[in-house]
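Sharing a structure with you now.
Only one protein chain is missing from this complex, and each of the others stays in its spot.
What follows is chain A.
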Amino acid sequence: MTNLSRRELLRSAALAGIALPVLSACASPAGPGGASPAAPAAGATSAANPLGLVETSPLEVWIFDGGLGDAYATDVHEPLVKGKFPKLEIKHNTTKEIAKTLQPRFAGGNPPELVNNSGANAMDFGALVQDGQLADLTPLYDAPSWDDPAVKVRDTIDPAAIELGSYDGKPYVLNYASTVWGIWYSQKLFEAEGWQPPKTWAEFLRLCETIKKSGKMAPFTYAGKHPFYIYETILTLAAKIGGKDVLKNIDNLEDGAWQVEPVKQAATAFAEIGAKYLLQGTAGLDHVQTQTAHNKGQVAMLPCGSWLENEQKDSTPADFGYAMFTLPDFGSSDALPYGTLHARPGEEFIVPAKSANPRAGLEYMRAMLSKEGAGKFMEMVSTLTVVKGASEGRTLKPGLKSASTALAAAGDNAVWFLFRKWYVEMHDEVAAATGQFMNGKLTVDQWIERAQKKADSIKNDSSVKKFKR
């Protein structure tokens, strides 16, 4: 503390102003140049401790308290680690405000060992990578797996998870849960009414018309206050029509990536749904309100991710029978076949590079990626994981089963986009504009123009780190 400069004093004072609860964290700002106070500890490696964690230094875990809660950490993963390293002290924490709570600690140079950086208030991965705050996960992926010392961790998980967690070729982020998006409905309702999940766009429109005419409920809704839910669906349809490159070009900020025909066709198709078949008031309802309306039988279908069933478990009628269908075929010239869906490993976990015991964070991840860790997680929060075969011998709820089946059927035809993570500003602009065109306040062309303009401005902004895939 003797070489504490005036600027650093001011900085810690400013941070204390931002987040008083973590005042203690700011009492020891990083030394000049941002080096961590102590070199990260690494102990001797052995068969029992392949990553070389130090048992004398605690493992501090921060779990995002969102749709998945944090019981999976306290009841599944932490006991697993504790079982192997009884002397290791695990400090469990949970918060809904990851960034506000932890961002000052990153700036202060004493971040925790493991962070579930999720939710609307997650820290920006781009900024973290740019500043060298994240530990390289290569040692984890090269370590022997928890269940079988002969097999590397790398070989027990979905390769997409490693690819998606990599920035400029280096893995920094563990995407743990696999999310599958689709259009959700009640099996019970569809069976009772004799409705079939549509296979073609024409069938989809006919189904909407039938439901509307029945007068019992609205055909379609989405979380109007969070237009991501619908632009996700539109972009998935665009990829189905035009191929995976449509989304890849958008992510890579290619010139004119938004102005291609498949994006336009998909948006036009959903603008029609927006104009004719939405639940009344959709634009002003949030995800919980629309999902509740769905459970109450006020609306027949909504687009969502596979966390839906778990999120709604307290308000869904017992025999509702959640199920999802993938986007129907749009036309005969679709680039990708029926069954194409948006699936993406998500639910990000990171090990801060400047934490005191990063190897313990990596070991924690190794436990998470064990068959037991993943399987119990899956049962508990009803979410697929990136661990291969984790569902063996586990009972899945109907919605999760439906998503799991759809994912298996899609095979290589799973698509995804990453700009939502990479360029949050672009996500916000696309979301805002999408909400407007679904309500008929913007034309499809104006929507495309706005998205493209934002993409161009980010591309030309030297202060934003760019990513490629």
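Here is the rule we use: contacts are C-beta pairs under 8 Å (C-beta built on N, C-alpha and C of every residue); 3 or more make two chains touch, one makes a residue touch a chain; residues count from 1.
Operating definition for what follows: contacts and distances are computed from a predicted model.
Peer 1: If you had to name the missing chain as UniProt does, which of "N-acetylglucosamine transport system permease protein", "Peptidase C69", "Electron transfer flavoprotein subunit beta" or "Endoribonuclease L-PSP family protein" would it be?
Peer 2: In UniProt, the chain that is not shown appears as "N-acetylglucosamine transport system permease protein".
Peer 1: Looking at A:A127, A:A335 or A:L418, which makes contact with the chain not pictured?
Peer 2: Here the residue in touch with the unshown chain is A:A127.
Peer 1: Looking at the full complex, which residue from A:T45, A:T74, A:Q187 or A:N439 touches the chain that isn't shown here?
Peer 2: From the options A:T45, A:T74, A:Q187 or A:N439, the contact with the absent chain belongs to A:N439.
Peer 1: May I ask which residue of A:Q103, A:T179 or A:S306 touches the chain that does not appear here?
Peer 2: A:Q103
Peer 1: Could you tell which one of A:P159, A:G281 or A:G389 touches the chain left off the display?
Peer 2: Candidates A:P159, A:G281 or A:G389; residue touching the omitted chain: A:G281.
Peer 1: Identify the residues of chain A touching the omitted chain, counting contacts across the whole complex.
Peer 2: So the residues of chain A touching the unseen chain are 7, 9-11, 13-14, 16-17, 29-30, 33-34, 99-100, 103, 106-107, 109, 121, 123-124, 126-128, 130-131, 133, 224-227, 279-281, 283-286, 289, 293, 424-425, 428, 431-433, 435-436, 439, 441, 463.
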